[in-house]
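With one protein chain withheld, the remaining protein chains of the complex are depicted in position.
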Amino acid sequence: MIRVGVIGYGYWGPNIVRNLQGLDSAQVVAVCDRIPAAQKRAKHAFPSVEVTSDANEILCSPNIDAVAVITPVWTHFELAKAALENGKHVFVEKPFTSASGQAEVLIELAQKRDLKIMVDHTFLFTGAVKKIRQLIDQGELGDLYYYDSMRVNLGLFQHDIDVIWDLAPHDLSIMDYLIQNEPEAVVATGETHLNSHADVAFLTVYFPHNTIAHINVNWLSPVKIRTTLIGGEKKMLVWNDLEADEKVKVYDKGVRIGNREGVYELLVSYRSGDMWAPKIEQTEALKVELAYFLDCIEKNETPFNDGVAGLRVVKMLEAARESLKLRGETVLV
Amino acid sequence: MIRVGVIGYGYWGPNIVRNLQGLDSAQVVAVCDRIPAAQKRAKHAFPSVEVTSDANEILCSPNIDAVAVITPVWTHFELAKAALENGKHVFVEKPFTSASGQAEVLIELAQKRDLKIMVDHTFLFTGAVKKIRQLIDQGELGDLYYYDSMRVNLGLFQHDIDVIWDLAPHDLSIMDYLIQNEPEAVVATGETHLNSHADVAFLTVYFPHNTIAHINVNWLSPVKIRTTLIGGEKKMLVWNDLEADEKVKVYDKGVRIGNREGVYELLVSYRSGDMWAPKIEQTEALKVELAYFLDCIEKNETPFNDGVAGLRVVKMLEAARESLKLRGETVLV
Amino acid sequence: MIRVGVIGYGYWGPNIVRNLQGLDSAQVVAVCDRIPAAQKRAKHAFPSVEVTSDANEILCSPNIDAVAVITPVWTHFELAKAALENGKHVFVEKPFTSASGQAEVLIELAQKRDLKIMVDHTFLFTGAVKKIRQLIDQGELGDLYYYDSMRVNLGLFQHDIDVIWDLAPHDLSIMDYLIQNEPEAVVATGETHLNSHADVAFLTVYFPHNTIAHINVNWLSPVKIRTTLIGGEKKMLVWNDLEADEKVKVYDKGVRIGNREGVYELLVSYRSGDMWAPKIEQTEALKVELAYFLDCIEKNETPFNDGVAGLRVVKMLEAARESLKLRGETVLV
Partner (left out) sequence: MIRVGVIGYGYWGPNIVRNLQGLDSAQVVAVCDRIPAAQKRAKHAFPSVEVTSDANEILCSPNIDAVAVITPVWTHFELAKAALENGKHVFVEKPFTSASGQAEVLIELAQKRDLKIMVDHTFLFTGAVKKIRQLIDQGELGDLYYYDSMRVNLGLFQHDIDVIWDLAPHDLSIMDYLIQNEPEAVVATGETHLNSHADVAFLTVYFPHNTIAHINVNWLSPVKIRTTLIGGEKKMLVWNDLEADEKVKVYDKGVRIGNREGVYELLVSYRSGDMWAPKIEQTEALKVELAYFLDCIEKNETPFNDGVAGLRVVKMLEAARESLKLRGETVLV
C-alpha cells in the first residue's frame, strides 16, 4: 500500500484523488490546497482524508511515500524538489517544470535518491494513443511523414502561462511518444489579444528523416476541435478525440511517385482502399496512468513518462517560447 | 459582346469555356492547348469553337477582345504580356505570376494600354466569402483576431510548384479580401516527402493590430478538409466549405478579460449564445466572376481582384518560399 | 425540508439519490434495494443514509414524507399504492404503471389524500425540450405537421418489457408535452429476434388536425441515434440530443402550395432561409425535475407531469402493445 499526499486541489486535483482512492495499491493520506473553498470541497468529497493548507505537512510527513504535485507550473520545481529531498516519489502535473535547468536538477536528485518521477502526460495512457503507437510499432503506417494536431476551443484561459505552455504539452508528449526521435528545430508563431500571453499559436517541430510535426492551439475558437492527422508512407490516420466511438480511423490511402524513363513529367499514382476504425480501449486514462505509477514504485522500474520525458517536452516549450518572441525565428533544440 | 480566346484546356479551362458560353455578354471564339487530347476534348464539347495548338493565333487575332490564360503559372507572364501588348484584356489563373517583378510589369503595361487584368481568385465570388465579408463590414465580428484555414486532401499533386503555391493562393486571396490590411511578415514551415517540392506546409502571416492568419495546406491528407475559423472581438465563425447547406456558422461567443481593482488574478468571463447559419447564395462562383470581368471591361471599371490584388498574393507566396527554404525564418513582406 | 425514501437502487436510483442530496430542500433518509450488491454500493456512496432490503421500512416510516419508486414497472403499482395509503407523496419512474387501470387507481387515491404523484418524464426538464416547447408556444413553428423521432442503439436489453415500453415513454411524454392534444389512434409494428419481447419497433400516433407522430425504437442498432425532426407550417427543427452544443437547429424552411386559377398543376414554392441554433440551458434535467417535485409538495401545486400525464403515456403504450400483437392493426386510443 503506497501512501500518497496530493498538493493542489483545483481543476485536476480532484480527479487525481478520486482515481487514487479507486486503486487498491494506494491510499490518499492528505490533500493540501491554499484556498479555503478547495479545502472545503476536498473535505466534503473525501471525509476520511486529512486536508491541510500547508504543503510542508505533506512534504515532511513520515507517513507519506509519494507526493502528487497538481499545482501551477511555476511551483512544480520547489515542491517536487522538497518532496524528493524528503525521500518521496513524485507525480508532477504537466508541463514538468518552468525551465529545463529545473528539470535537470530534479532528474539528478531522483536518481541519487533512487526515487521515481512521473510526469502526468495523461494522453499517453488513452486507448487511442496506445492503439496509434501500436500501429506505428507494427509498421502499419510505414515511415512517418507528418503529425498535425489541432487543439482548440473557447474557455479555460490561464493567467500565468501562454496557450502553448497550457495546451501544447499534450501534443508534444504524444508526438514525442509516437515519433520516437529527437527534434531538430522548433518554429512558433502566434498572437496575443486579450492578455499579456499568446492565446492563439502555431508550432512546427522539425525531425530527422523529413518527419514534421505541427500543433495548432487556440483559446479563442468558437468550436472545440481535437483532431490529429498522422501521415505515413503506407497508411494514414485521423484521430478525432471528440468522437464517442470511432476515435481512430486508419485509411488505406497513399501516393506513389515514379519517373518514367526519359519522360519529363512525374508519374503520380494514388491508392485508395478501405477505412478501418479499430476498437479502442475505454478505460479512464488517468486511472491507468496512476496504477502504472504505483506499479513502477513497487517494482522499482523507471516509468517511460519519467522526468527525462518531461524534460524533452520542457525543452521544446522553451524553444517555442523563444521562437514565438521572435515572430517565428527557427530555434534549434 | 466580348470575344474571348481561352489558352489552356486542362483541368480548369473547360470550366472557363463552359461558363463564358453561358453568359450573354461573351462569346468564346477560340481555345488553345498544346496537347492533342485536350484539343479533341474541346472540339467534342464545343463544336462551334475554333481549336488550335498555337497560342499566337489567339494572342494576335484581331477578332479577340480578351484572353483567358488558364495555363501553368510559369507561362502566365509571357502569355499575359503578349496579350496586353496586342491590346487584349486578360483574365489570368491564380497565382498571378511566378515572381512579383513580372506582376509589376504586367500591371504597368495594362495601365498604359488602359486594359483590364483580372486574377482568377474564384473563392472571392462564392456566396460564403461574400457573406463573411459582409459580416465583417457590418461590424458583426468586431476587430479581427485571427484567420485560420485548413485546406488538405489526397490528390492533384503538382509537378512544377510546391503545395503552398498550389493551394495557399486560395486562402491568401480570401484573407487579403477579408482582413483588408497590409501583411507585415510571413513564416512558412513544411516538408518534402515524395518529390522535390514541399507537399505539407504551414503558413503564418502577421498583420497590424494583432491580427494573425494561418494556413495549413497538405497534399498528403487521408481526408478532405476545407475549414476556416475566423475569430473576432465580438463574434466568431466557422466556414466549412464541404458542408452542403450550413457552410458558414456564426457563433455568439466571446471572452472578456477585466482586472478587479487590487486583485492579482485576471477576471475572465465567457459569453456563449446562439449559433446562426445565414443562408448562403448558391450561384456558381466562376460564373459570377466571369460576368463581373466582362462587366468591368464594358463599363471600363477596375476589378477589385485586379493585377494589384494578384501582386499582393504573389508577394506573400515569394516571402513564404523564402521562409520555407530557411525552415521558418521570419520574412518581412 | 422534505424527507425522502428511495426504493430501487439499480441503474437509475443512484442518480435520484445523488440529485436529491444536492438539493437544500430534501434529505434522503433511507434507500431500499433487495439486492445485496446494490445495498453495498448505496452504503459506500452515501454513508449517512440508512440502507434496507425491506421496502416496508420506507413505506411505513413516520419520518418519511415522500417516496421515490425507481423499480421495474411491474412493481410500481403496489409500491406507489402503499406509499400513498401511508400518506406519502410519490415520485415514480417511467412508465407510470403496467396498466391504465392501475394508474387510475393511484390518481384517485392521491386526489383523495391530497398527495402529489409525479412521473419521472425526465426529458421534459431538459433545456432542449423546454426550448422547443417555448418555440411552439410562441408560434415560431406554426401548426405542427409531424413529430418524428429515432431512439436507437445497442445495449441495455430489458427482460420484462419490450423495446416500446422501455424506450418509447421518453418520446411519448415529449410528444404529449409538445403537441398538447389528445391522440386518436396508434399503430405499432415491430419484430422479436433474440428474446420473447420485440427488440425493434415502429410506432405511429395519429392526432387531430393532421398532426402525426412517429417513433422508431431499436435495441439492435450498431450506432446510437437520438434525433427528432419536428415539422411545422412555418418552420421546422431538428433536435439531435447527441450533439454537445447545437442540440436544436431551427430551419427557416417551408413549402407553400397554391393553385393558379384554371391551371391543372399545383404551384409549389419552397422557402429556404437561415438556420438558427438557440442557446440551450445545460443544467442536469433530473436535478431540475426533483427540485420541481419538492416545490410542488411545498406549495401544494399539481405538477404538469403528474399521474394524469403518466396515464396518457400508459394508454398509448397499451394501444401500442395491442397493435404490435396484431402486426400493425390500428388501435383507437
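Letters A, B and C mark the chains as written, and numbering starts fresh at 1 in each.
Everything that follows uses one rule, which is that contacts are C-beta pairs under 8 Å (C-beta built on N, C-alpha and C of every residue); 3 or more make two chains touch, one makes a residue touch a chain.
Because the structure is a prediction, the values reported are computed rather than measured.
Touch with the chain that is not drawn comes from one residue among C:A42, C:A55, C:A168 or C:V200, which is C:V200. Contacts to the hidden chain, counted on chain C, fall at residues 145-146, 148, 150, 152, 154-155, 157, 159, 185, 187, 189-195, 200, 202, 204, 206, 210-212, 214, 216, 218-223, 229, 231, 236-238, 249, 251, 253, 255, 257, 265-266, 268, 270, 272, 323, 326-330. Residue-level contact of chain A with the missing chain is found at 245-246, 252, 272-279.
What we mean here is this: only the chains that are shown with their structure count from here on.
Measuring from the average of all protein CA coordinates, the nearest chain centre is that of A. Using the average of C-alpha coordinates as each chain's centre, B ends up farthest from chain C. Averaged Cα coordinates give chain B a centre that lies 53 Å from the centre of chain C. Residue positions 223 of chain A each touch two or more of the other chains.
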